[in-house]
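One structure, as structure tokens, below. Some questions next.
Only a single protein chain was left out; the remaining protein chains are all shown in position.
After this line comes chain A, so read on.
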Amino acid sequence: MFKAERIQRIKEIIFERKQIDVATLSSLLNVTEVTIRNDLEQLEKSGFLTRNHGGATLNASAFPEEQLHTDRMDGLNIPYDKEKEELGLVASQLVREREWIFLGPGTTSYYIAKALSKRQNLNIMTNNFYVANVFGSNASVQLLFLGGRMQNSGMYTIPEDLNRELEHIYLSKFFFSVDGASMEGGYTLTDMNVVDIIRAVSDRCHEAIICLDSKKFEQRSFIRLGDLTSISTIVTNNKIPQDYHQYYMEHGIRAYTSYNLKPLS
């Protein structure tokens, strides 16, 4: 294996697993540890990773989404999140052709949109700039963007009178996320405006689907949206705490969990 090829493979592996030790890399690529160390040193210089004792970690903060993928992401800095990407892939499979869906505020919706970006004949409504940006170049997607007051911190809009805007509209699926989920506190959010948006859209859709990566469990935030049983479908990661998974099952809540089964090569 040539050096350039090897470095490319190392990049792929670290990108996939976020961190890895030298011994593993050397055994995977069938080269000595010294060679791996040299390669890692070079990659560290280029800012791709940080070396630490015996291994290396992907520089997540130094790698906002737009540098890794050459999507058109003008000025949007979303830190890469593997869990959300996997979750978005599962959520996107729930979307059927030609049905109207709503993608709520937040970066989780961005990852769902990204997973949907190669699909055709979609009807999407959103108030999320990240989402709008993804579909900007896809002509076969019908996108309705709700205008309103801009909320810079979250890159979404707050429509003046959402209920009036949605008055004659009926949506099939509504994907959204919250900031925290806990047994006692239920689903909670930080942003008051988002709670209002979620409530208004939920009334107008056939099925509300909550998308939560596993880091959000056991977290509590400011405003309560409802009980854990208030939404009957959840999309999450396989790392969801077991007691929560058990709780969802006991209460008849449909839980989709993402599994990344691509074998290590």
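Heads up, the rule we're going with is that contacts are C-beta pairs under 8 Å (C-beta built on N, C-alpha and C of every residue); 3 or more make two chains touch, one makes a residue touch a chain; residues count from 1.
The rule is simple: contacts and distances are computed from a predicted model.
Protein name for the hidden chain, per its UniProt entry and selected from "Cytochrome c domain-containing protein", "ABC transporter domain-containing protein", "Heme exporter protein B" or "ABC-2 type transport system ATP-binding protein": "ABC transporter domain-containing protein".
Among the residues A:1, A:23, A:150 or A:183, only A:23 touches the chain that is left out of the figure. Residue in contact with the omitted chain (choice from A:93, A:121, A:137 or A:163): A:93. Of the listed residues A:120, A:137 or A:246, the one in contact with the hidden chain in the full complex is A:246. If you put the missing chain back, the residues of chain A touching it would be 23-24, 27-28, 30, 89-90, 93-94, 96, 232-233, 238-239, 242, 245-246, 248-264.
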